[in-house]
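Complex shown without one protein chain; remaining protein chains in place.
Our next item is chain A:
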Amino acid sequence: MANRSGPQRPNGTAQAKICQFKLVLLGESAVGKSSLVLRFVKGQFHEFQESTIGAAFLTQTVCVDDTTVKFEIWDTAGQERYHSLAPMYYRGAQAAIVVYDVTNQDTFGRAKTWVKELQRQASPNIVIALAGNKADLANKRSVELEEAQAYAEENQLLFMETSAKTAKNVNEVFLAIAKKLPKNDQNVNPSVPVNITAWLTICVLRAGHF
């Protein structure tokens, strides 16, 4: 058993901070939002990823310099009929990845409307990344890299072309977001419960009323 003061960090660096952020993925259906998350969180890829009906929730941690950034990821349903439910997920989010499919011009248009909606409705400081997914299918490309890049610059978005299939830029886009997020004390929460139920259960157990 190490002591409390035991070596947790290389000497000379600050204590590790843990920041927790809510991140939401938005975009047209079948552009690969769930695949990006699955690649990022589990390192997996399924050619026939089921359509998300609802909002999937996962957590993943990345280390940026001396800060540990923990993402609470909400992967939303892309189908148009669920559009009105999106605010439930981007409300209070500090970061968003708006995904389109590089082989489908319509999805890029849809991505732009998502960006507009976020700029209008989401938290003013939200960090938005635009991800042109399915970059492995460049031969079927219909959205030019330059076009998306110009749009991203104009709107001050992080931008990358990604491929959940080949893992290209998947970790990178999350890392870029983690780097851009403000790591002030507000978000530093060393003991944020993984989930409130578990936390409550612990409290209840400890209080002895079970």
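Rule of thumb we're sticking to: contacts are C-beta pairs under 8 Å (C-beta built on N, C-alpha and C of every residue); 3 or more make two chains touch, one makes a residue touch a chain; residues count from 1.
Following the convention adopted for this analysis, contacts and distances are computed from a predicted model.
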Chain left out of the displayed complex - its UniProt protein name, from "Squalene synthase", "Aladin", "phosphoinositide 5-phosphatase" or "Cytochrome P450 27C1": "phosphoinositide 5-phosphatase"
Touching the absent chain when the full complex is considered, from A:55, A:145 or A:175: A:55
Residue, one of A:35, A:68, A:103 or A:133, that touches the chain absent here: A:68
Residues belonging to chain A that touch the chain removed from view: 1-12, 16, 18, 41-42, 53-61, 63, 68, 70, 77, 81-82, 84-85, 87-88, 91, 190-199, 201-202, 205-206, 208, 210
